[in-house]
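One structure coming up, written as structure tokens, with questions to follow.
The complex is shown incomplete by one protein chain, all other protein chains being positioned as in the whole.
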Amino acid sequence: MTVWLALDLLLAAGSLALAFGVVRARRVFTAIALFIAHGLLLTLAWVRLDAVDVALTEGAIGAGLSGVLLLAARHRLARVGAGRVAEAPGRAVTIAIGLGCAAVTAALGYAVLALPDPAPSLAAEVAASLAATELGNPVTGVLMVFRGLDTLLEAAVLVLAVIGVWSLAPDRAWRGAPGAPWTVVEDGPLALLARLLPPVGIVVAVHILWVGADAPGGKFQAGAILAAMGLLAWLAGLARVPPTASRPMRATVAAGPALFIAVGLAGLMFQGAFLAYPEGLVKPVILLVEFVLTASVAAALALLVLGPPSADARP
Amino acid sequence: MPPPAATDWGILPLLAVMLPVLAMVLAAPLGARGAERLTLSLLLPGFVLAFGTAVAIHVSGAPVVHLLGHWSPPLGLAFRADGLAAAMLLTAAIVIAATALFARDGFGTKPGAPETRAAFAFWPLLLALWGAINLAVVANDLFTLYVALELLTFAAMPLACLEGKRETVEAALRYLMFALLGSVLYLLGVALIYGTAGTLDITLLSGRLGLDAPVIVAAALMTAGLLAKTALLPLHLWLPPAHAGAPAAASAVLSALVVKGSFVILVRLWFGVLAGAPAMGAMQILAGLGAAAILLGSAAALAQPRLKLLVAYSTVAQIGYLFLMFPLVAGMPGSEAAAKAWTGGALQAISHALAKAAMFLAVGLMAARLGHDRIADLAGAARSMPLPLLTFALAGLTLMGVPPSGGFAAKWLLLSAAIEAGQWWWALVVLGGGLLTGGYVYRVLSAGLTAGGARAPAPHPPGLPEAIALGLALLSVALGFLPLASFGLVQVGRMGLAP
Amino acid sequence: MSMLADAFTLVAVLAGIGFFAAGTAGLLRFPDTASRLHALTKADHLGLGLVVLGLLPQAGSLADSLRLLAIWALVLFAGAAAGPMLATLTRRTGPEA
Partner (left out) sequence: MSGTVFGLLGAALVGIGLFGMLVRAQPLMRIVCFNLLGSGVFLVFGAVARRGAGAGFAADPVPQAIILTGLVVAFAATTLAVALVLRLADDEDEAPR
């Protein structure tokens, strides 16, 4: 038992040290590098919290895609100049803010320690109702059945975010393809990796999606892996992104949430409640929705990392 | 309280949320022109759904509830539309419809014309905003409300900088930072509440939480986060540049609806989730901040050289009125004064939404005709643009609280509730705020009514946009003609009341 | 038999950790990017290889063993691609980029 406690404390200490490093880092690049390392440590922390589903997502999105996004942004800012920078607060203000934040941490820490014991939980309710969903993974059960609405709305949030990001394109670049073309590196070892890895990644993603019904995994993790594979191929110049006007691309992003809402409305019509699944067909319907959602999530995540079409084509 | 049980007609608020969301998802593949037509075709059904919800609540005298997938809370999620929710659904449907019709001029796509960036983005953003505000008033689960808040932010932020000018992008970034900080603090509170009670359903939580340490910390975090999103002074700094820099149609929905979403969630937090935990001190602080917002916001509006900024600061001030209801409702729960304050707060939210949307649309029309929005150079506006100036004046009456307008009814209810509750100082604030509001409205009118300078544009035959803005202003005034009894609707399903 | 397997695991994993420690020390202490890269990739390839090798007897099934080997292979790939890219980049832009 104590070995595990020591490991937890070590993880927490490492995470704290990296977090301090992020905040104190003089260069943005250092901060981002430390932040990615922090995300990887957190992935281990999630495993220790018995949240393997979250660990997979944290690794793929929290550390992976966020890291790529931030590093690419830093790279671009370094090229065009850091941009106008707000005035950093003076010493006295900084100290005051520091004390305030320490107070927030103290209050929050106290609240965490003061949470009631035994802790309230819905684990028993989930266990009792999970059989009706024909799913083996309780987290997938919550995501797709009990709190299916949240998942549906979250998929809609991704579509909205893509629209929001595209709306930030400069008008003269609007007809172009998302992403800044100068990031593409066409030769060297990256091209090799971009040829070898995607087949493996696709197999892994399909596996993660498939086992998600009964074991940790699911559409978001699989979608993130697929998005990463797509981005890799794009970076190596092996794949092109169609222009914003492309109907198939837009339809891919929209298909998952649209199907999910359609299934919900069908439940309203035939079962009398939104998102009530047809009896006996619960699992097939859920798997179908998850399958289409994975494609939409992958497309949306990749487009979000690419950013709006850029007017900047310089090498 | 026991978990909410499904009722008849629960499908109405559900569809009021899901139809705009579905339309938003379909908007991108349909393209700008398709999205525009889809939005316009949804305006009437959306209004009917909101109206139907109100009728169902009025007839049954109880909230309308839909359980998603037949799963009942705490495991499942519920939509619960009470009187306040129905009133907000109706307001949103009206404001969205007016804005959409108004926006056809600026964001419409002619058949065969290429899709522009602004037109591509505007319609789905408007639809998302509509779905999000409806979700924010009917969802009964604290985490679903978090998703609603994020949807609201992600729709509102790009609207604020749709023109792509540098200042507006800067304002949008500042707005996004405030909003993200606000929602993350809110989510932190949600985590603590789940850890304390094991449920996030507002009805189930109501009366179950005492004043334990985690609950106090959660309440503080969530309140701070929601205040940042509602732009209550001193967290208002993001609002004026963001709302003033947006295109007129976007400003209208931002000021009229978006800030109301987080306000309604705050009401649900204090009078639903925390109904069993009286915190009069916190209520007085909220109202104190509201009072400061009324006085300082109005004074700032009085000093603005630009018309759009004046209207935006007026929003900062009018938001303050909403917060006066907190100590008055909490002071003597179940009393006549509390009921009056509740109705007053709801009515203020509605009448401000209508009046402010009208005002922003009118100001947008004036700025478009003049090519600028400097108040000092408004001379001749009364002759060249009589309808927008009249719209501004009528909306101003509601904001001032001059009888017989919707704003008068709201402010009168708050004022008399304050006196009945023995908290007369809030009544003074209401009166003082009305005077200051009169000051800035008069400033604009007097500038517009001066005989035209040489640069005043020629008179212009009013079209549909002018009529829409005027219609909203007339509605905001007409609210005051409704018999007071008809506002009983917003009392239905109020939590923390003896049944 | 299982004692022997456990002992093998212990030795191999400890040796792997040793390589990781040495690699990390090299990353921190070596003077230039090329030798740092050298230290880092050695730790990745050999250290992880030893850890995976040590864990193989503990794997419950053939599928689990294959997964462990797949992890090693993927890291090798990534290292093989990232190492030369970093080296090229440093040669082109200097160590501070």
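Note that the chains are named A, B and C in the order they appear, and that numbering of residues resets to 1 at the start of each chain.
Definition applied: a contact is a pair of C-beta atoms (placed from the backbone, for glycine too) under 8 Å apart; a residue touches a chain by one contact, two chains touch by 3 or more.
It should be emphasised that the depicted structure is a prediction, and the values quoted were computed from it without experimental measurement.
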item	value
Among shown chains, those touching the left-out chain	A, B
Chain not shown: contacting residue from B:Ala6, B:Val55, B:Ala118 or B:Leu180	B:Leu180
Residue of A:Leu122, A:Ala215, A:Leu238 or A:Val285 in touch with the missing chain, whole complex considered	A:Leu122
Among B:Phe102, B:Phe122 or B:Phe154, the residue in touch with the chain that has been omitted	B:Phe154
Absent-chain interface as seen on chain B, which is shown	75, 143, 146-147, 150, 153-154, 157-158, 161, 166, 169-170, 172-173, 176-177, 180-181, 184, 187-188, 191-192, 194-195, 198
Contact set of chain A toward the excluded chain (per top definition)	1, 4-5, 8-9, 12, 15-16, 19-20, 22-23, 25, 28, 31-32, 35, 38-39, 42, 45-46, 48-51, 53-54, 57-58, 61-62, 65-66, 69-70, 73-74, 76-77, 80-89, 94, 97-98, 101-102, 104-105, 108-109, 111-113, 115, 119-124, 126-128, 138-139, 141-143, 146-147, 150-151, 154, 157-158, 161, 164-165, 168, 170, 218, 220, 297, 301, 304-305, 307-308, 310-312
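Note that in this section only the chains that are shown with their structure count from here on.
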item	value
Arrangement of touching chains [line / ring / star / complete / other]	line
Cα-centroid distance, chain B relative to chain C, in whole angstrom	57
Between chain A and chain C, centroid-to-centroid distance (C-alpha), Å	27
Contact set on chain A toward chain B in their complex	107-108, 110-112, 114-116, 119-122, 125-126, 129, 145-150, 153-154, 156-157, 159-164, 166-171, 174, 244-245, 247, 250-251, 253-254, 257-258, 261, 264-265, 267-268, 271-277
For the chain C and chain A complex, residues of the former touching the latter	70, 74, 77-78, 80-85, 88
Footprint of chain A on chain B - complex, ascending	6, 11, 14, 18, 21-22, 24-29, 31, 66-71, 74-77, 115-118, 120-121, 124-125, 128, 131, 135, 143-144, 147-148, 150-151, 154-155, 157-158, 161-162, 164, 169, 188, 192, 194-199, 212-214, 216-218, 220
